[in-house]
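Sharing a structure, written as structure tokens. Questions coming.
The complex appears here minus one protein chain, its other protein chains still in place.
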Amino acid sequence: MAQVSITSLQKSYGSVDVLKDINLEVEDGSFVVLVGPSGCGKSTLLRSIAGLEAVNGGAISIGGKRVNDLAPAKREIAMVFQSYALYPHMDVEKNMGFGLRFAGTPKQEVAARVAEAARILQLEALLKRRPRELSGGQRQRVAIGRAIVRKPQVFLFDEPLSNLDAALRVNTRVEIAKLHKLLGATIIYVTHDQVEAMTLADKIVVMNQGRIEQAGKPLDLYYRPANTFVANFIGSPAMNMVEIEVTGKNKARTLAGGELGVPLPARAKAGDRLTLGARPEHLTLGAPGKGLTGQLDLVERLGEVGYAHLDMAGGGRFIVEVRGDVKAKRGDKVGVVPDPAKLHLFDANGKACAS
Amino acid sequence: MRSRFSTIAIHAVLLGYTALALFPIILVVMNSMKMKRAIFLSPLTPPGPASFDLIGYHRVFSDGAIGTYYMNSIIVTLGTIFFTLLFGAMAGFALSEYKFRFNKLLGLYLSIGIMVPIRLGSVAIISLVSGMNMINTLSALICVYVAQNLPLAVFILSEFVHQIPKDLREAARCDGLSEYNIFFHIILPLLRPAMATVAVFTMIPVWNDLWFPLLLAPSGGKQTITLGVQQFLGQYVTDWNAVLAALSTAIIPVLIFYVLFSRQLIRGLTSGAVK
Partner (left out) sequence: MADNQQIEMVGMNRSAYLRVLAFFLAPAVLIYTLFSVYPLLATIFDSLYLRHEGGALTFNGLGNFQTLLTDETWSKPFWNALRNNLIFFIIHMCVQNPVGLALAALLSLKQLAFRNTYRTLIFMPTMLSVVIIGFIWQLILSPLWGIWKMGLNAVGLGVLFGPYLGQEHTALITISLISVWQFVGIPMILIYTALLAIPDELVDAATVDGLNQWQAFFHVKLPLIWPTIGLVSVLTFVANFNAFDLIYAMQGALAGPNFSTDIMGTLFYRTFFGNQLQLGDPTMGSTIATMMFVIILMGLLVYLYVIQRRIQRYSF
């Protein structure tokens, strides 16, 4: 296994920059997940690492070796495609051993490695089947098997679960996490699903418009988002945000006029405009007049918990996590009380204020 | 939905036209197996025990050359199909797979031949072929037919290459296959159904062509079956048994082939010409 480092990577299609100055370290044996909205460049980054796309600047190195100009096959990577990309005209066994055979690996070695991968993935009974005779989940395992067989330095996964149904997705996610432990493999994994990202990753890389917004441990991203984009992207429902004006030490008011006591950074001075963020799970509903003021629009009751959607005085909407059986009805005036220890503050540029 | 009456009327029209389409063919095949008297006295009855006679076929095959002509046609047709498919798939793959400066232009250049008949260049083709000392050779015919059929083959096959998922080719690149191996081990096997279509599609006009065999290989035992039968008919024009047998000899293999492959052929006609 090997570490991957990416420095100042640039990539453009014509005049459109799709990757802008990407710097990323993937430690040996770690599981890194690239997330972001569609079109953010995460797949392009993965394909650049694979060597399926040429880059315009910067360097990619795998295991300390610069690989920019190497063909995909020479990079010691294996890729699991979103569509699985199994060769339709070959059975499972051939599919898995195909690359090795072309690399001139001795037959017995190929057979041994295929058998080993089949054992790990419980594909032994399916070895003679063609891809079209397999279910979605089985195809997915074959695709992973094909990657394992090559004993690559790095595994690359491109949205591997997006073609599976919801139940299978959860199972396969667990399987992939186990496999990572078992193989001790370095994995770079692209998804748009934040649950996959949170559960699988050692390190999450949030991307937006060709840039890395933040890279870090899943819970770091949750507790300490570096900016409003990450704050919005990680966590579901998304973080509530409201603009405030500093009025004094640890005192501020919303633009609608509500006074608010919040722990502010020391250098905040009166008149500063900041963005206050609070996750739905860190807010509670109180009597009107407490904290921020809002009017209840509807409650989504999911069972154990529920989400109250509020129209806030001064505009904007908040979502507050409540008990599933909360007694509240449309039109109720309520106060929204934040947990002061779990508030997020962002400056005018959307950057998190050091607290 | 439809009334009984209109259903019957529709079937009557279609049956009538089907009869019109098949009647001449059946008539010839039927009478080719009869005695001369029966051919003239009762042309519309199928051969019975009293009228059955294969004398016509006897004459056709005792001429000796028919077997050679068949062989020639088979060689020309198979040769044409082989090279059309191979070169067509290669070019179709390259045009749909690779980025290069003159990609679009080259595609356009190749597609001119879909609409402009190669026959118009016959004068120059003859001097070219005779300049290469290839008159009365089957290779000359194959070269011309491959050139004639390549444009459409490239067009259809590149559409099909386009439909093969990109991921598959990239997986193969990750697996370390060279571009050549990607073509021969991934693309070519997956193109098989499309190639069957193009093959059936290519085959018929080549087998039936009279023009180029007449121009390029009219003698020396290199005639194709179509030309051979045409020449034979000219010689034996008054021997009805022989004429009918010769015609049937030319018809029957094509009909057998057609019945076997009509699905591919019709699919080919539609997939190739729709755009």
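By written order: A and B. Residues from 1 in each chain.
The rule we apply is simple: contacts are C-beta pairs under 8 Å (C-beta built on N, C-alpha and C of every residue); 3 or more make two chains touch, one makes a residue touch a chain.
Because the structure is a prediction, the values reported are computed rather than measured.
Chemist: Any idea which of B:I55, B:I75 or B:A94 touches the chain not displayed?
Modeler: In the complete complex, the chain left out is touched by residue B:A94.
Chemist: Check the options B:M33, B:I125, B:I156 or B:A194 and report the residue that touches the missing chain.
Modeler: The one listed residue touching the chain not shown is B:I125.
Chemist: Given the contact definition stated above, which residue among A:G51, A:G97 or A:G277 touches the chain not shown here?
Modeler: A:G51
Chemist: Check the options B:I75, B:I135, B:A196 or B:V254 and report the residue that touches the missing chain.
Modeler: For the chain that is not drawn, the touching residue is B:V254.
Chemist: List the residues of subunit A that touch the chain left out of this view.
Modeler: These residues of subunit A touch the chain that is not shown: 51-54, 69-72, 74.
Chemist: By the contact definition given up top, give the residues of subunit B that touch the hidden chain.
Modeler: Touch with the absent chain occurs at residues 1-2, 10-11, 13-14, 17-18, 20-22, 24-25, 27-28, 39-40, 43-44, 83, 86-88, 90-91, 93-100, 103, 106, 109-110, 112-113, 115-125, 127-128, 143-144, 146-148, 150-151, 154, 162, 166, 169-170, 179-180, 183, 204, 207-211, 214, 226, 229-230, 233, 240, 243-244, 247, 250-251, 254-255, 258-259, 262, 266, 269-270, 273-274.
We adopt the following convention: only the chains that are shown with their structure count from here on.
Chemist: Which of the residues in subunit B end up touching subunit A in this complex?
Modeler: On the subunit B side, the touching residues are 165, 167-168, 170-177, 181, 186, 189-190.
Chemist: Going by the contact rule at the top, pick out the subunit A residues touching subunit B in the complex.
Modeler: On the subunit A side, the touching residues are 50-52, 71-74, 77-79, 81-89, 98-99, 102-103, 146, 150.
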